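A single protein chain has been omitted from the complex, and every remaining protein chain is retained in its original position.
Showing chain A:
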Amino acid sequence: MWRSAFAEPSMPKDPETAGQQDAPHTLIPFLQSQSQTALTRLYTRPSSCLAIFRLLGPIERQIVMSLLWLEGPIASQTLNGWVTKEGRKPYGTALDTLSKIQILPNPGTRMLLNPNFKASFRMALTGGGDLNSFGVPYVSSKEKDAERDGAGDKKFGPNSEHLDSYALERWETILHYMVSSGTDSTPQRPSAGVLYLLQRSGLMQPLPSPSGYSTASSRKTSQLQISSLGFQFLLHTPHEQLWELLLQYLKMVEERQMDLVEVLNFLFMLSTMDLGREYSPDNLTQTQLVMLEDLRDYGLIWQRKSSSKRFSPTRLATTLTSSTPLLPSSGGGNTGPQGFIILETNYRLYAYTDNPLQIAVLNLFVHLKSRYPNLVVGSITRDSVRKALNNGIRADQIISYLVTHAHPQMRRNNPLLPVTVQDQIRLWELEKNRLKSADGYLYTNFAAQADYQVVLDYAKQIGVVLWENSVKRCFFASAEGHSNIRGFIERRSKDEQM
């Protein structure tokens, strides 16, 4: 059995990323919604247990590690003794998360890890077992010979630079297709599977066809256009983007009649594999062979030929459950020290990049003026920000994109971005929302104050009142509440007549 997962640190390195880790990983809520039997099946695989463990927050990991080597249950009070007063709340949430994903059922009474999880996770940590849950390395006959000749450490698999450039190219094809869908340029189209996924996830939508309604055939071939969700998606970090797409993939699993547990197992297996090593698909199930093709399209897996008898995970796959950056020099927007944006107080923006994708993303909310071999100059204007806002991008997202991609030079400033620019972007957003509207009904002309009060109280109780004025004896309630309120009034009128 191959254990490679420990090469990567799973603890956040600096306080900045630790702050971001407060929110649970996007996969955790999805796991919480799964049935107990599915989760229990999932926990029979050591690699899945290890991967899930790495997705958990620091407190949850601490609790799991404390309980892992205990044979019997311990009383909840014993563990409560460790928790300081300020720690109560985070501790409670951590226990809640663990119990919802069935790792620690019934934390209220006694602390005992799910037996399947305990056994598999122990196996993952100590090795042993022959479940092949960490993948089966491919050994070619040439390699066997080499090993016999004592030259076993020579690598035959694809090198990691090659894998990185392949993954980057696949991933950027997807993002670039999204970002330029609204413009005239026609970038390379990703495969049909990717397009379908983008459409299903609501990140892109079919262009309205000229005839007004789309037929089944036209929907397939028609041009896709990026949606407001898609614009927001572009400003996320690559890690979030990847998981967003994979989550959508997981949601589609059932209608494609694939087994969710197998799909998850395969993803987790990939995430614990070694970069630059080739694996054999012999042990994969039918479902997982189908996935192999899908994931190749997304750039998570590399194969020499589609019929090849071996595959290699790329860095996109092996960093799925770790906090290290996805791709070393990712143009898709890498967090970390390689920021490239300098923003000045006069709204001018300098971006040290020649990556077409980054430039295209900047073009969403920056008025670009000139372009040099390694530098793009532009400025943030009211019009450029309004264009972005109209596309559904929020001011916060623009600001957080600028913060995460700020040039190292900018990091000396405190605050990082000029306050004037930040405030102005927010003000432009407020300006756009000067008019709020809500559908509903105005209830008015009440004959008696008592009637008004009773109906208003009822409407408040079901939480649909948006505006009220007791002097005029009228109130406005949202459309969802109308049938309830009408029913309430009819019942009361009947009572009065009796």
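Rule of thumb we're sticking to: a contact is a pair of C-beta atoms (placed from the backbone, for glycine too) under 8 Å apart; a residue touches a chain by one contact, two chains touch by 3 or more; residues count from 1.
The rule we apply is simple: contacts and distances are computed from a predicted model.
Student: From the names "Vacuolar protein sorting-associated protein 17", "Large ribosomal subunit protein bL21m", "General transcription and DNA repair factor IIH subunit TFB5" or "Elongator complex protein 4", which one matches the UniProt record for the unseen chain?
Tutor: The chain we cannot see is, by its UniProt record, "General transcription and DNA repair factor IIH subunit TFB5".
Student: Using the touch definition from the top, which of A:Ala75, A:Ala192, A:Leu289 or A:Leu442 touches the missing chain?
Tutor: A:Leu442
Student: Which is it among A:Lys85, A:Lys305, A:Arg412 or A:Arg434 that touches the chain not included here?
Tutor: A:Arg434
Student: Contacts of chain A with the missing chain: which residues?
Tutor: Residues of chain A in touch with the missing chain: 367, 381-383, 431, 434-448, 451-452, 455, 466-467, 469, 472, 474, 476, 482, 485-486, 489, 492-493, 496.
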